[in-house]
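Here the complex is missing one protein chain, while the rest keep their positions.
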Amino acid sequence: MRCIDLNTDTGESFGRWTLGADEELISFVSSANIACGMHAGDPLVMDRTVETCRKKGVSVGAHPGFPDLQGFGRREMRMTTKEVESYVLYQIGALQAFCGSFGLRLSHVKPHGALYNMAATDMELALSVARGVARAGNDLILVGLAGSLLLDAADRIGIPRASEGFCDRAYNPDGTLMPRSSPGAVITDISEIASRAVRMVKDGVVLSSDGKEIPLRVDTICVHGDTPGAAKIAKAIKEALSENGIEIVPLPKVLAVRSPRQ
Amino acid sequence: MRCIDLNTDTGESFGRWTLGADEELISFVSSANIACGMHAGDPLVMDRTVETCRKKGVSVGAHPGFPDLQGFGRREMRMTTKEVESYVLYQIGALQAFCGSFGLRLSHVKPHGALYNMAATDMELALSVARGVARAGNDLILVGLAGSLLLDAADRIGIPRASEGFCDRAYNPDGTLMPRSSPGAVITDISEIASRAVRMVKDGVVLSSDGKEIPLRVDTICVHGDTPGAAKIAKAIKEALSENGIEIVPLPKVLAVRSPRQ
Amino acid sequence: MRCIDLNTDTGESFGRWTLGADEELISFVSSANIACGMHAGDPLVMDRTVETCRKKGVSVGAHPGFPDLQGFGRREMRMTTKEVESYVLYQIGALQAFCGSFGLRLSHVKPHGALYNMAATDMELALSVARGVARAGNDLILVGLAGSLLLDAADRIGIPRASEGFCDRAYNPDGTLMPRSSPGAVITDISEIASRAVRMVKDGVVLSSDGKEIPLRVDTICVHGDTPGAAKIAKAIKEALSENGIEIVPLPKVLAVRSPRQ
Partner (left out) sequence: MRCIDLNTDTGESFGRWTLGADEELISFVSSANIACGMHAGDPLVMDRTVETCRKKGVSVGAHPGFPDLQGFGRREMRMTTKEVESYVLYQIGALQAFCGSFGLRLSHVKPHGALYNMAATDMELALSVARGVARAGNDLILVGLAGSLLLDAADRIGIPRASEGFCDRAYNPDGTLMPRSSPGAVITDISEIASRAVRMVKDGVVLSSDGKEIPLRVDTICVHGDTPGAAKIAKAIKEALSENGIEIVPLPKVLAVRSPRQ
């Protein structure tokens, strides 16, 4: 039987400001990536979000970002490789403490925003992220864009990694994501989103912007939490996967049923 | 044989700005309290400072503070008890990740600045700090001012604690510290500092500002790193203690040779 | 003919996080207090909010707060008097630049959150705020709680000041505000809110929590923007005032029609 992980970025409120319907969305996924205070989140938000994950039985991952609250970690920053490594390790550690206090083990790390995007195409940066993750120990799984250098970096450093797909985003013919700012980059039709999710898992393909099938092997699919109607979309994806006999399970289990290196 | 721990606050540089002669001072102490990025320190500084502690064989503690870089954690802030607990846990976790990556175990937690001072006299706040420490697990020792409520809070929460003395600071007749802003609050004569350290350990007393001996049981003595001539002072204290047959050992060992609750 | 200023706190979004229905609410008031980047707001938000005020013809004031984004300026902080003065001046200056670029003159300054509350009862702090405002020149009007020391401080420093009332908040018998955390502190019944606004202006009284009339002379009434249904409440207040022959005008005009010192 096929299986897939559904993940969502969460805990991205900050102080007085709330963002995303965390409680509701966490109900639909198998993995939650929690912001660690650099691009979003603060100790109270992290504490509360980890507790929610424990209640819902959802696997917890760190969602480290650039130290840029005003820019929500979406502005590119040029940090040294050593800085990136230390910042990633710092954020993982902070979140681990909350997990530990609730009796949970952190399972994975998915970089956020500009860090995620830059690490997809910059090997030096990707290796820095991977080293930060490796130093945290505990067999943490590094999540990166399917086909990206971040996954290669994980392989080189020798840590487990998971390949991520986006069923609500348009892909270029070369398998990269179309930038958010381009027209048509974000898909909003719920049934189209759901059917893209199913095809990714069943057939290992996604339709590119020019209508061709491109191969895409994914271990986890991202469900965006700050889209209007996010919970509805998540529900539709989950139901479509179930109807197609695909089980939704956390990342460690997805990786366990795979061949060692697909 | 008598023993004592010598501790110093360290890793309080931030980005481009350096503070304290960390490398040099760490050579003289048995415990280093490392800032965790809220009042000072940043991931790179923490990484480097933990590495220095490993090289020098010094015990590492977390030095959490209020989230106030501009005020260096010295401005009183009114946070909720839940906030304090989460902020303390966050900072401990971040530092633990660096320690773990160097094969070290964090041994203790000493709050910084206004958090330390406020927790000495405010039981609610003290309990919040202690709960944050307790949630981090690993039998972390909470360090507080000798005679303060922070130590009582540790007892109530059920975590190990250590009593701290300051040999370069004047004490009020009631055993509290004279505020830094008062004339004579900071002692600068090196031989006086050293002899106060010796008396604290040997006789369990300190001279108060009105010249009377007051009882003071301490497990650790603080050596300030940002005083001019800090390394010289540290050296003098260390030598004076040695000459008086007092061994300098990390906190866990100090507590181990004590009766269960002194 | 009687007149009053209606003011609202605005521009309190930050980066990716939005707060309050600024556009809508600004339509109902004569004065907008704009956050200046320390407790909320950022340069982009300030720029946009000043532009909205220009479009709607609303008087602009600075809304300086403690440097505490995570706490939204609502956590008490102990800063030195000199610090408070400099921080207030800094925030006013930043906002003035945006106003100037849109051809507007800043008219007033209303401290935010904990700074506002602490300055109501702490004369040293109140004088620091007033000095910061005075140093900005331009006859800026300092807005403070009716009956508070902040208004006395303005008098002592020799700058214009305006007395503020809250028609959606319960007052203690001594004329101070009941803390938000007390039950019944926030009034949510729209018609009650509107009638309290009218009585403040027409009769110079407010009903205290024990049902007695207490005198309260106000130059401006605050309309909270982050209450659910804020726009409806603002509309109701405005209509009730109009029906009672009370004109809504900006602060400089309110002060101009008053006797020099009421």
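Each chain gets a letter, A, B and C, in the order it is written, and its residues are counted from 1.
In this section, a contact is a pair of C-beta atoms (placed from the backbone, for glycine too) under 8 Å apart; a residue touches a chain by one contact, two chains touch by 3 or more.
Owing to the predicted nature of the structure, the values given are computational and were not obtained by experimental measurement.
The missing chain, though absent from the display, is touched by one residue of A:Gln70, A:Asn172 or A:Asn244; that residue is A:Gln70.
Only one residue in the set C:Ser86, C:Asn172, C:Thr227 or C:Asn244 touches the chain that does not appear here, and it is C:Ser86.
In the complete assembly, the contact with the undisplayed chain comes from B:Ala40, out of B:Leu25, B:Ala40 or B:Ala134. Residues 37, 43-44, 46-47, 82-83, 86-87, 89-98, 100-101, 135-137 of subunit C touch the missing chain (whole complex, contact as defined above). Seen across the whole complex, the unshown chain contacts subunit A at 67-68, 70-71, 75-79, 114.
In the full complex, subunit B makes contact with the omitted chain through residues 13-19, 40, 42, 69-72, 74.
In the analysis below, only the chains that are shown with their structure count from here on.
Over half of the residue numbers at the subunit B-subunit C interface are used by both copies of the sequence. Our note on geometry: subunit B versus subunit C, Cα centroid distance of 43 Å, whole angstroms. Along subunit C, residues 70-71 each make contact with two or more other chains.
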